[in-house]
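Only one protein chain is missing from this complex, and each of the others stays in its spot.
On to subunit A.
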Amino acid sequence: MLFHNTRPTRRALRAGAIGAMAVSVALVAAGCATTSSTPAASGAATGGSGNYAITFVPKNLGNAYFDASDKGGAAAITEFGGKYSEVGPATASPDAQVSFINTLTQQQVGGIVISANDPKAIGDSLNEARAAGIKVVTFDSDTDPSYRDIFINQASPEGIAKSQVDQIASQIGDTGEIAILSASANATNQNAWIDLMKADLAKDHPNIKLDEVVYGDDDDQTSFDKTAALLQSHPDLKGIISPTTVGIAAAARYLSTSSSKGKVALTGLGTPNQMRAYIADGTVTSFALWNPADLGYLAAYADKALIDGTITGKSGDKFTAGKLGSFTVGDKGTVLLGDPTVFNKANIDQFNF
């Protein structure tokens, strides 16, 4: 029994010693890596003095959309000679970004460009960062306006609606019956776009008749079934607009295996990775979405302008963003990226998200 009892203590010591050694090695290695790789962080602490150490904080790491947007940001930061870095949580839970923002405050970076997981939860830590002189730009997904300096909005509702109407009009020769496959019946964004599309159709495309709006509830199977039903109930249908990434992919999947392939046009909002196969086999001619790389690029330049003190985020401020040209800050500190990018056979291979 005494054998049994005395030994765990020595065992514990050894376990501790091995663990301590491993951790010390890891920390020393990490510490060395830091001192050599982040000279910029030690630079100017308060804003307005050219500290171009800008960190991108996506909703989560390993997300193709944010990989693309952050790459755009990195390109912009390289152009103006700043220091780009990217940190973020492994999962997109509401509070997960907080500890990363706090760390950036301690490191005294110049700017943070963030896509918020929650409009409120990260607010206090962002305000602490701003109190320390860090300029905060949100993109893709905004916080309450009181927590950031500028929000980069990917696209305006008018731009999205017009882009889709224009595409379907050119694909069906500006005449014939069309239908819309939307998300759920009470989806705020989609309903706003559909109203604008109806207005645009009535005004500029009198020969196009909108037969029906159906709702696939952003569910793959439902959207697939609704597409099948549309084609049966409207035999003269010439085109479908699906302003939701789930809907357009499901509709394309149905069309690609049906006899209507190539006869019924399909466009809408989709991601290149989802739609690549359907562009390749001719089911879909073109579709649209904002370009995340441009979004990141613009966000980085907006942060630079804030760091420089060129703009403060109030309505009417103007700044230039490299190859994208000049932008004006709108209401509530919002900057609009512009019209969505149209993807087709010629350019789709340049995008990966």
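FYI, a contact is a pair of C-beta atoms (placed from the backbone, for glycine too) under 8 Å apart; a residue touches a chain by one contact, two chains touch by 3 or more; residues count from 1.
Simple rule for what comes next: contacts and distances are computed from a predicted model.
One chain of the complex is hidden; its UniProt record names it "Autoinducer 2 import system permease protein LsrD", one of "Glutamyl-tRNA(Gln) amidotransferase subunit A", "Autoinducer 2 import system permease protein LsrD", "Aminopeptidase P family protein" or "Glycolate oxidase".
From the options A:Ile77, A:Val98, A:Leu181 or A:Ile311, the residue with contact to the unseen chain in the full assembly is A:Val98. Touching the missing chain, out of A:Gln107, A:Ser141, A:Ser258 or A:Asn352, is residue A:Gln107. Looking at A:Gly123, A:Gly176 or A:Gly322, the residue that reaches the missing chain in the full complex is A:Gly123. One chain of the complex is left out; on subunit A, the residues touching it are 1-20, 22-24, 26-28, 30-35, 37-38, 41-42, 61, 85, 87-91, 93-95, 98-100, 102-103, 106-108, 118-124.
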